[in-house]
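In what follows, a single structure is set out as structure tokens and then discussed.
Only one protein chain is missing; all other protein chains are in place.
Let's look at chain A:
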Amino acid sequence: MYLYNLTLQRPTAVFQSISGNFSGTKVVEILLNHGRALELLRYDEDGKIESILYTEVFGIIRSIIPFRLTSGTKDYIIVGSDSGRVVILEYNPLKNQFDKVHQETFGRTGCRRIIPGQYLAVDPKGRAFMIGAIEKQKLVYILNRDSTAKLTISSPLEAHKAHTIVFSMCGVDVGFENPIFATISVDYSDDGDLDDVQEQHKKKMLTFYELDLGLNNVVRKWSDEVDYSANIVMTVPGGTEGPGGVLICSENYIAYKNQGHPEKRAQIPRRMGTDPDKGLMIISHSSHKQKGMFFFLVQSEVGDLYKITLDYQGEIVNQVVISYFDTIPVANCITVLKNGFLFAASEFGNHGLYFFKGLGDNEDTLIEAEGQQWFEERGELKHLELTSSIGSLVPVLDYKVLDLVQEENPQMYALCGTSKNSSLKVLRYGLPVNQMAETPLPGVPSGIWTLPKTNLSPDEQQSDKFIIVSFVGTTSVLRIGDNIEEDHDSGILETTTTLLIRPLGQDAILQVYSNGIRHIKADKRINEWRAPGRKSVLHATSNQTQVVLALSGGELIYFELDQAGNLSEVMKKDMRRDISCIEISPIPKGRILSRFLAVSDWEGPVRVLSLDRDNCLSQVSMFDTDKVQIESLSIVDMPIQEAGVDNTRQNAQQHRGAAATLNIPSTLFLFIGLKNGVLKRAIIDSLTGELSDVRTRFLGRKPVRFFRIKVKGNNALLALSSRVWLNYSYQGKLEMTPLSIEPLDNASSFSSDQCSEGVVATVQNNLKIFTLDKLGENFNQISVPLQCSPKRFIIHPQTNYMVVLESETNYNTEDLNLTELNRKLAADNGNSNNDDQDDMEFDEKTNNKKNKKIYKPKAGKGMWRSFIRIMDPVSYQTLDLIQLDDNEAAFNLTTCTFANDTDIYLAVSAGVDVELNPKKFTASTINLYKFTDNGTKLQLVYKTEIEDICYALTAFQNRLAAGVGKSLRLFEMGKKKLLRKCETKSIPCTIVNIHTMGDRLVVGDIQESIHFVKYKRSENMLYVFADDTVPRYITSSTILDYDTVAGCDKFGNVFVVRLPQNVSEEVEEDPTGSKLRFETGLLNGAPHKLEHIAQFYVGDMVNTITKASLTYGGPEVLLYTTLTGAIGALVPFTSREDVDFFSTLEMQLRAEHPPLCGRDHLAYRSYYFPVKNVIDGDLCEQYLSLDPIKQRAIAEELSRSPAEVLKKLEDLRSQKLL
């Protein structure tokens, strides 16, 4: 078996965010560290975020920091990763990619203790940076520029200190004196004083390391003790802009420190209701500096933001002033952006971009009590305003692909988030749309168009004046203003069915109807052209200056707009067949006329005709569709990087000196929509008109029709079939995704003052206006809030209701009784039904959200609350919510049936007073519930005490199979409790999951991988007959067939193991079981071992794995989800030829395109075990971003053309997945 790994949904967790001018222009950009990928974001003045670039780096990114040379204008990015190297990246806006400027090796790979990469600090003046490890090692590199203004890097200078643990690191602003770096560290070396309690004589030190630029060495300059709970050191602006020195954050206090300056400490105000005995920790920080002022923004572990300012004169700091600012979700990283925005990368839940409404200069009143300042938490934001948020699935805790609502394609159900951010997310493949308006129309329209106010320059973004809707026999003109009203004054003929309407020339309008053309000039003068004789116009196509009509009988008439602004007939041609559709190509930039026309008749192929004067309307190329009738044609130019074609040079010339923005030359595409729902796409050569690079895709059951729209200012194409698909250019690639919207009949682009770029469409007799805001997002999400951290969910086999288990330790003590809770949940559910976007968490306006955010002291270790919820998967209504009592922690659940009983029961395993590390509990039970009221309510039958915590439960042959600690048991239902019928204790550690098939049980162990267990019914006996040869910390597994299991582990490996054929047969042939039962393997293992079929390292902790097909009737694939919110797929190959092709491609890419952060790709994918039989599709898909010379070289090695390679990559994704 060979598998192909593809990421369906990129990781959404952000571990670090930095900002800077990475393009080298004035634009402020945000760079996100997704743990294994880098993403560059841009935002506009309205605070709308747009993703510019996403790059998988095939390594683990531990830290990133922006770096700018003295008096430079461009920020470089320094990356500390697990590659044992430091990498300096530069964003290349012309190619839209990161260029590796420098790569310096200093140590071994991996996230090790003494290998630098964990911490990064730069000199604020841009002369050097320090890269540090958790323990001991610190290296300083000097950066400079050479005579050609290129960045140069020195050899490393060591600043090691053995036996020290580093907590934080930053550069100290000393102006242009020798650069200084500050660290907070603890020296753990034994100094012989063993009688002392260790913790007490350990000191946490702030140390200044000075880089002497003259002597070229690093010395420890100064060291001073700081609070033992210190965890963050921050740079204070120095030189002419501030006092210099550093701020130290520790529990409850923030202190200013500098060499030769007394410490200035300030207490952090606390929120009312927090536990004063527990230290308040600052977990993320950012600073803002502008002329004449600077401040710091820090966030505490409960989400409160504080603003810190310094009261200083010269280099003397008098006071550190801390004031409460606002409360936002707890963030991994907050970044104050230069132009009045704040980006917060949430730990769990959506990330947000906020706008600063004020800086909180008027102080809030603080309450003094018990030697401590307190403040009341505001229910809503005061100084900040959320402008946009990035949806995040982090963390995905359980995931299933099911079709619960009986749609065509299955939906994905994921349990996401923790505590307050918990939710059930329902994902459907499709780009989310934002519906703006919907109004009924008097009839069913046959076409819809929009007309702009003026048509001076087609490139410029301008709002539309009219919407024209054509019905049978009539046309109505709607004027767009504050309201949309009918207008009879436009000069448009309203008593006929309009075939085409569009702006023509400078300021005229073209209307085509069955009798001819109306050319309406700006001054309302109308030039008419009538179809000759009894012929009528069937089809029309036009661009800014050219019009082509197809008359009945197969005649083509070609018009051009002349200098005087009049339409004149240029050429006529009789095609001798009735034309089914025609399409003229858009005018290329810098020209007046376009050169191609595509025509098809009812039975024949698509012909591309030339519009040049010397061979007007003669055929230049042809495309055969194998007698399938053509429904629609479209020619669109889109900014797509064509495979193997070098365009960057001419591009660079165009933009020399100008603002360096992403500019990819456009490529002309011919789209052919067939009657059978298939779309074909080809590239038209802009010189010869030749067609090449044909791609095919099935869109739906209805004929495919095309409508041109604009997306982000670029041309895009809507393809309407039984689903709505959008072809658009995203990050230089042509994306084709369905929209999450009902099937549309007609569509046109739309823009008004309220909505700068949208789509107006008709569905039967309704008019709809919607926008496409979340480009690049492949899944439309519905989010249903839950009470606390979800754990698992199952589906009731008869009613299809979801049963969700929620369980959380150390929860926030909110004193809510259950009825109030239900009411609140009902309100929440009501909201979520209307709103299919998941910005619920941030919605500050609704009252229930306000309640939800109020923080109460945490309950502490060993305190739990757990809920069992029954939910209707159609309405998302909670039907029943049961809270477990007596501090019970729930772990797993299953539905099961028992012999001699027709009811379906729910078994839930729980523990009382559980502490996880080290494991402690006072009782452990399996609770059995009965479904009542048609499965909408639960009723406790009884609790059965067991002696260890049960993490795994499953139904097995009318019994309940449970993993109780290390023993696997089968229970039957008794009168007062579950009765133990059978047991085996041969599993090494703790059973975490059980799957059954026939008489076999496949058991996953928390440390010791997969075990195959046989149940002998005749003997009522369980025995382990095969296990794995390597230790794997199983998190989830799934059965692929009777002998094969796929699983994933805590370290991020996905694997497939299989029982050898002879063993499988032997087990089946052993009638008494005595042979295998008494057979023992070596070292207490099972007698037989599993074979490894496939092995792959994903890079994140993989939480769930499941086998499913994503489309109705599509091939089955393995789907996995990770803790960072990524969804990936492993697609089995079906032909040896494909395996050879893709493995060669992967091999070539490894050599030609090594990963960005300096990690070896093969070594990375073999992090814990050597990669086996899995080809990395994420690497293969980077083929597209290679430069054309390399693309051609690799394609040559594969004896194919670059376009063919791309086609193969695209086909694999579209045919096997979505």
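Everything below uses one rule, namely that contacts are C-beta pairs under 8 Å (C-beta built on N, C-alpha and C of every residue); 3 or more make two chains touch, one makes a residue touch a chain; residues count from 1.
By our rule, contacts and distances are computed from a predicted model.
A.B. asks: Using the UniProt record as the reference, specify the protein name of the hidden chain from among "Protein YIPF5", "Enhancer of polycomb-like protein", "Phosphatidylinositol glycan anchor biosynthesis class H" or "Splicing factor subunit".
C.D. replies: "Splicing factor subunit"
A.B. asks: Which one touches the absent chain: A:268, A:381, A:394 or A:412?
C.D. replies: Checking the options A:268, A:381, A:394 or A:412, the one contacting the hidden chain is A:394.
A.B. asks: Of A:339, A:568 or A:810, which one is in contact with the hidden chain?
C.D. replies: Candidates A:339, A:568 or A:810; residue touching the omitted chain: A:810.
A.B. asks: Hey, which of A:472, A:916, A:997 or A:1151 is the one touching the hidden chain?
C.D. replies: Only one listed residue reaches the unshown chain, and that is A:916.
A.B. asks: Which of these touches the unseen chain: A:673, A:1004, A:1052 or A:1158?
C.D. replies: A:1052
A.B. asks: Among A:8, A:38 or A:60, which one touches the chain that has been omitted from the display?
C.D. replies: Of the candidates A:8, A:38 or A:60, A:60 is in touch with the missing chain.
A.B. asks: One chain is left out of this view; which of A:309, A:418 or A:1109 touches it in the full complex?
C.D. replies: Residue touching the chain left out of view: A:418.
A.B. asks: Considering the entire assembly, which residues of chain A contact the chain that has been omitted?
C.D. replies: Looking at chain A, the ones touching the missing chain are residues 13, 15, 35, 60, 62, 82, 111-114, 117-118, 134-136, 162, 165, 167, 186, 188, 190, 194, 197-199, 202, 231, 281-284, 301, 330, 332, 347-348, 394-395, 397, 418-419, 789, 808-811, 858, 861, 916, 1050, 1052, 1100-1101, 1122-1124.
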